[in-house]
Every structure is written in structure tokens, then in C-alpha cells.
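One protein chain is absent from this view; the other protein chains keep their places.
Up next, chain A:
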């Protein structure tokens, strides 16, 4: 198509330049993953499968793979039980206080896993401050029960229950209410309706949610690192971490194979989930006008109490334990009103150079990632929605990959890519920039999807009206699209910030002295026995997260549907 313009050449050329946004985005987001794939087949020293066979034949690899599958599998089953029960009860029945319940169930998802692990460790075991107050603590020297496969499974299950919950609830909302009404008219009671109508119809969503929980659990580093490493129980991510931290970049080719291994398992999980979801359609017609509502009758109050007790146990209790530990003058001392002190808080937030630096680094990384992604995502989302091409559609499909793949996989991929910058002698390894690059790749989709959703909902006539009165493309994007997509963009930016500020998995492999992040420092403090300071730091982060989540929640009405992850 030949296009010539008489005036306003600027806007037409912008129209032609804009597609070039795709290139750097594709490079940053997909470059590292591609580089990792090449490494697996021996890129650099000729095509060889030596590394592949050495690493795969080593017994530690098999053990770690088995551990990964056992913990991720067990955690997934638990997630399905918890998330499924909550989803069915919240979406189908007439229990009260649903919004508050859902918000509370979502908090574990937003709290970094190593903080979850730390909090639970303060709740159980011989040094538990809470148990000591109650006089229930096991004798000193008895093992921490959570330092085991069972402990890892328990925490993974709780951490990822919300993924199952969200997927299943979205599926349940697509079941037309009249299907259930028809069953009731045929004489089926609540339980029978659930078992014979709702459960079969929602099974694909349940399985897809389970697949997501499995992939996320597989890539989880914080929980097996805190609970598994002390018990010499290695999963693939912790094995990669220990190898790389112990031996340095010389073992890169080996750990790349491990990363590929875990990546392959994860991708199988992702594809399986998508396949099941795509086949979901029993020809169910969209959102039903009326939500399903099964009456629980007399069982309502006991069910509500049970749900809130459960929330209390998985959320309030561990966080209380964490808070209690953070107020100790020294680890192991009993907490009383007299002995409670904010000394650790003061130390962590004001005095310790490492923790202050970590706060600085994490805030810098999270803010930069959010700001850069915000600037790129707006034109990109517009391009994908309004000027679809094969290139933008391909990017649209693949951009989930860096987020869906386990963090360790992306980290290894980034090290490989940026250890020697292509065509130069420079390296980003050991600088804060490699972490930023990894964050950009990983969180792109978190920023892009909300903006995409809001632009898709925008009446194209808004932009056409601006064009007809003389506004070129640049002006239209600035004056019309930007302000109207701003609420979603803000939500996306806060989500990126929220996820990045307490990120551990990626930075655990990429940090070096001076570029520690909050996630790394919490892990290191706990690892070196500074449990009280770790707890204080963790608690301050939890407060920051809940505050930010509340901020997003407060603006919930401004955002298009589907922008807030805990409000699908």
C-alpha cells in the first residue's frame, strides 16, 4: 500500500516508526530465553550435547528433579483443595463478607515466599516466640518441623492457592445460572447440583488453575531455600542457586542445562493448562446476568466461621509470629511486655548499611522497572490493539514466557546473555543493570495486560474524533489514549512495583555485593542467624505491600475488569 501525505508528515512518519518499538521489546523480553535455548545445544563451543549428558546423568540432578516434582505436585494438590473450596463457596453460595475474604486470601500471593517461610518458621519449632508465650514450645534442640518436604509442600500449597481460586472463579462465572435452576427444577438439592452440574462444568478451570499453581510452585525459590537448604533437601532451583553461588560463572553451562530442564517441565505445565482452558467451552454462554447462588441455610454460619478461622491460621497467625519475633531484644529470649523493643526495627531501617542499601536498591529497581515499562507499554499496547500485525501478535503470544518461566530460568538466561554484551567487551554481570534487565523482561506482561485491556475497551471513535479535528498520532496518544488508559496504567505500575520490590528468585542469582535487594537481604540475614532483624525487615515489607494493595483496591472502580489480579 503506498501512502503519501500532503501535510502533517510528522504523524504519518510516527505511524511508520512506531512498529520499531516491537524490536527492542522483543530483544529484551525474549532475547535471554532464546540465548538459554542455544546454550543447551552447546552454542559457543560448537554444537555438542556433552553438558547435557554429564549433567543429566549426575545423581544430584535426578534427586533434585524428583524433589521438585514431589513438592510442586504436593503443593498443587493442597492449592487445589484450598483454592477450590474457597472458589466454590465464594462464587456459588450466599456466604457474607466475600470481598474481605477474597482480599485476605490474595495476601499470601503478594507476600514474597521467603517472608512467608520466615513467618511460618516463627510459628512452629523450638524457638517460636508465639509457642513460648503460650508455653507450648517443644524443647530446645528438637527439629524445626517445617524443615522438610512436608513443610515445603504446606507453604507452597498456601502460597499458590489464590491462583487456583482466581482461575476457577472465572470459570464458575461463565456457568449460566439457568443451568443450575434447571437442575433444581428437576429436583436436585444443593449438594447434588454441585457434584453433578457445577463440578463437571468447572473441571477444566480447576485443572488449568492447578497447572498454573504447579508451574509457579516448580519455580518457587524462596520457600525451598528457607526450608529445604537447612535440611539438605534440594529442589532444582535451590540446586542451581547453590552451584552458582558456590562455584561462580564457570559452572554456567552446567546450570544452564538444569535451568532448561526446569523450563521444559514448566512449559509442559503451561501448555497443558492452556490446552485444557481452550477446550473448556461446553458452549457456555458468557457472563450470566445473575450470579449462581446456592443457599447454605443453617450451614452458612459454621461455614463462614470455618473460612475465617482458616484465613486466621494461614495469614494472621504467621504474621503475628513474625511481628512477635521482630520485637525481641535477641533471638531466643521470651517476649514479654517489658522485653519488647523496636531495637531491631530501628537497626534495620535506620542503621544497618546493608538493609538500607537493599531498600534503596529494591526501590530503585522497582521504580525504574515500573517507569520504563509504563513508557514502553502504552505505545506497544496501542500498537497491538489498533495496528495488529503478525509481528505484534507473535510478541503478544510469547511475552508471557519470561513471566511464566521459573525465575531461576530467566536469571540463568540473563547471566548468559549479559555476561558478555554481544559485540563488546562490557559485562552487566555483577551490576544492578542486569537485575533491571531481568525485571524488565519478567514483568513486561504485568504492565502490558492492564493497559491492553483498557485500550481494547476504548471506543475507537474517541481517537477518530481527535484525528478528524486535526490531531496527529502523537497528540492523540498523549491527549486521548494516555489519560483514558491512565488508571489501568497506574494499576499496572503499582503491580509491577509490588512484585519487583520484594522479588527474590531472580535477584538471588544476579546480586553481588552492593546490589543486594530486599529479598536477598532477608534471606541472607536469616541464613546468618539474624532472625530478629530478618523478621523486622520482613514485617516492614509486609506493611508496605498491604498498604499498596489497599491503594489499588481503593481505586478498584476506576479500572477495567480484570486489571486487579485479586479481582478477576
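Some points to look at:
Just so we're on the same page, a contact is a pair of C-beta atoms (placed from the backbone, for glycine too) under 8 Å apart; a residue touches a chain by one contact, two chains touch by 3 or more; residues count from 1.
In this text, contacts and distances are computed from a predicted model.
Protein name for the hidden chain, per its UniProt entry and selected from "Probable septum site-determining protein MinC", "ABC transporter ATP-binding protein", "histidine kinase" or "RNA polymerase sigma factor": "ABC transporter ATP-binding protein". Annotation: of A:55, A:344 or A:471, A:471 touches the absent chain (contact as defined above).
Considering the whole complex, the residue from A:212, A:373 or A:480 that touches the absent chain is A:480. Within the complete assembly, residues 1-8, 11-12, 459, 461-462, 464-472, 475, 479-480, 483-484 of chain A touch the chain that is not shown.
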